[in-house]
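Before I ask anything, let me first share the structure, which is written out below as structure tokens.
Some chains have been omitted; the remaining ones sit where they do in the full complex.
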Amino acid sequence: MTKISTSFNDIVRIIQDGDTVIVGGFGLSGIPEKAIMALAEQGTKDLTIVSNNCGVDDWGLGLLLQNKQIKKILASYVGENKVFEEQYLNGELDVELVPQGTLAERIRAGGAGISGFYTPTGVGTPIAEGKEHKKFNGRTCILETGIVGDIALVKAWKGDSYGNLLYRKTSRNFNPLAAAAGNKTIAEVEELVEIGDLDPNFIHTPGLYVQHILKGENYEKRIEKRTVRA
Amino acid sequence: MSTSREKIINRAVHEIQDGMTVNLGIGMPTMLANFIPASMNVYLHSENGLLGIGPYPHENVVDPDLINAGKETVTVKEGGSFFDNAESFAMIRGGHIDLAVLGGMEVSEKGDLANWMIPGKMVKGMGGAMDIVQGARKVVIIMNHVNKYGESKIRASCELPLTGSQVVSRLITDIAVFDFTDKGMVLKEILEGANLDMIRNKTEADFSVDKNITQKEGSS
């Protein structure tokens, strides 16, 4: 009962038109670049994408935008992308901006079976409009709901055949949350290791969250802002 | 005579105390990191999942898996840690960040902050700002006192959509420092090159003047 697949093109066939897909990554760091490319090649349409950002014009989720595969996106920041701007202003793309912490917590809640939660984030702002308000110990909060994806696409550093995953540094970001919130989670890794090689005391994503795992080759890992010490 | 930006940064860095956990916003706030005295043990929090931001990396150790919330390549300091975004905002929302320093577009006399969108312009998103202003124990806004047309950015009430309502603890501009208290907005300090009349002229918001107000040397 290994969960290892060998072909990205094969595995993305489980993604169907109209699916909600939660995608790990922050900016371009830790994005599942191989699965996104295969999904772009497959051309699946009318996707609802849940991801903190939406890539850049020619990389990451930007590839799906260029193909007009995305119907709606939930994100906290979408400022690096001209294709996005065009489609949004044309009305081709539906956008729900979600505060970053609320987005993370909504995905975490989806994976954890928490239907809704109250947060002070966004109270008194446009984000709170139409949402249920409630006071706790004198502090007003708004009700936000959990997000579950038909599919989650995540990128990890190391993984094994059961789907246990380790992430590296800040490329962890939204990936463990996405992994838990997908009805089917596809994890791509830089390195596949043998069962038993990972220390059970230091697993970031336990294997039960992952349905499919693949090794990606030659990760490009583009850098958005290369800053170095003088 | 220093620039507005230098004045703001010089003043704002004094908000940071030894032992604090601090979140610095993108842009001018990020620059504060360069001015924290080396003697202080401060942990800088980056909401993408890093506690203990170090300096920018040397060219040969640039790592695409190690960035800050502004997507810049960084390093991690000793004692630092990496975690996911839910944990990162648990730290913020749960009140575990001692201080957040953010930029602003408008601040109202009630301590409202607007810094994320201008109606009619393309909206890029709020990122983590709405969470940070609600969650950090102390929220300090740094910004120029007036906009490029010379108009006050400190308003009776914000015209722009809010990032948070009654969330600002302290506002530091190029000419003044204000606190937001139960008794409203209070002028606490007059910075170098400024005076009370100038501040009154440039401030739309209603404020009182602290009786122990301090005035920097060189104030006119």
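Letters A and B name the chains as they come in the text, with residue numbers starting at 1 for each one.
One rule holds for everything that comes next: a residue touches a chain if its C-beta (ideal position, glycine included) is under 8 Å from a C-beta of that chain, and two chains touch if they have at least 3 such contacts.
The shown structure was predicted, so the numbers you read here are calculated from the model rather than taken from an experiment.
Taking the complete structure file into account, the protein chain formula is A x2, B x2.
One rule holds in what follows: only the chains that are shown with their structure count from here on.
Each chain gets one centre point, the mean of its Cα atoms, and the points for chain A and chain B are 29 Å apart. Every residue of chain A that touches chain B in the complex is listed here, in rising order: 26-30, 52, 75-79, 85, 88-89, 97, 99-105, 107-108, 119-127, 157, 167-177, 204, 221-229.
Put simply, chain B touches chain A in their complex at residues 46-50, 55-59, 62-68, 70-74, 76, 82-86, 88-89, 92-93, 112, 122-132, 134-135, 161-166.
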